[in-house]
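Just one protein chain is left out here, and the rest sit where they should.
This part shows chain A:
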Amino acid sequence: MSNAVRPLIVGAGPAGIRAAQALVEAGLKPIVVDEAASGGGQIYRQRLAPDKRTPRDLYGSEASKATALHETFARIRDKIEYFPQTLVWNVRGTSADVAIDGRTRRLDFSHLILATGATDRIVPFHGWTIPGVFTLGGAQIALKSQGCAIGEQVVFLGSGPLLYLVAWQYVKAGARVAAVLDTAPFSAKLNLLRGLPSQPGVVLRGMRYVAELMARGIPVHFGVEPDRIEGEARVEGIVWRERGKERRLACDAVGYGFALRSETQLADLAGCRFVFDERDRAWRPERDMAGRTSVSGVYIAGDGAGIAGADAAELAGERASLALLEDAGYAVNRERVAVLERGLAGIQRFRDILEIAFPFPDKWAASVADDVLLCRCEEISVGQARAAMREQEVRELNRLKALTRVGMGRCQGRICACAAAEILADVHGQPLEAAGRLRAQPPIKPIPLGIAADGEAA
């Protein structure tokens, strides 16, 4: 039977590695394709080159989880077909086109597990494209992967658990953090106390980050409305409003983000049906508790299936593999399934609390100025997009793209589509879901024109 079962796992983060492990334990040899040079995903990203840092330095309180995951991946390394630094740029039916080392080739699969993760959700404001502005995730990658900080005087801004985690990691690494600017009011954080009974570890850890930042004299501001980042060739300062007053702080780098957004292009190309997720304020692939999508043989796990964090990703990756095995006729351990599903359900309940504690800045869309750049790839301003929405009655993202080029450039809307949907909702007073979602087109990321074709592409 196992000869006919040839699963492809896209992504080697917590979900992808746990999915691979479960398949290996059942005697299968999955293909694992990952864009990074080594396993771990974004959260447990490994150093590019060895240095003196310990796992504790790199991953803080999550060091043991990171180490366990890396060790697991090393252990199954020769029991899987592993393609690092490889981009899956297209999925069609039961084959994937992958770009590897300047060549493209086709990988055929019997089952597909998408563990494509997430990237920062950002909204634009004045100065967001000045050199020295990074996403929170980008700031974290610089630190983890290359051991460098994004600046000498860094301001972290936004909303979401990552805001405090990254600030704390920078401080721990010896970088100078000028301030943490939280767009949510302090009162929102009190909701976290409701999560204490179910997820005490997570809540206490978060509180510790904030307490340690404050103890070191790092200013933490709440209820911040970002106005602009100043500077020409480089960030020189940031201006915000707080309780009606304008405030300014000198800095040379800004890391910002507003929680995460799922990477869903491959699920779209695979033909998965999407549903609107109110909590994520985004369309995501429809899935059952086990990670089955609407397409037979296609599974989804981790943050690419809706934002739930790394712990959930590990559980979901394993759960998706058990579903795959069951669907392929293997016996699976029902008790293990129950444990995984209980764990996932608990985390899902906690996510609701987190969303209240770290809310999206929902006043942003109405207040952002017309001359702010919305789509940086195609250089389209908020005002140009609003004009098309009003004058040409554009109500939907694909139409907005066709008429204004928003989301048409290098990033294919991965950066700007969230913000564009928020503006559509604001301009027309329509629910966010009415904006729809951009139809994915291959290649999901740019590929070189001269790429050599190894085999028949899908």
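In this section, a contact is a pair of C-beta atoms (placed from the backbone, for glycine too) under 8 Å apart; a residue touches a chain by one contact, two chains touch by 3 or more; residues count from 1.
The working rule: contacts and distances are computed from a predicted model.
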| item | value |
| --- | --- |
| Protein name as given in UniProt for the chain not displayed, "Branched-chain amino acid ABC transporter permease", "Sarcosine oxidase subunit beta", "Cation acetate symporter" or "FAD/FMN-containing dehydrogenase" | "Sarcosine oxidase subunit beta" |
| Chain not shown: contacting residue from A:Thr86, A:Thr104 or A:Thr183 | A:Thr104 |
| Among A:Ala4, A:Ala215 or A:Leu449, the residue in touch with the chain that has been omitted | A:Leu449 |
| Hidden partner chain, touching residue among A:Arg53, A:Arg92 or A:Arg247 | A:Arg92 |
| Residue of A:Lys172, A:Arg205, A:Arg228 or A:Arg399 in touch with the missing chain, whole complex considered | A:Arg399 |
| Chain not shown, touching residues in chain A | 89-90, 92, 97, 104, 106, 271, 378, 392, 399, 402-403, 408-410, 412, 439, 441-443, 446-451, 453, 456-458 |
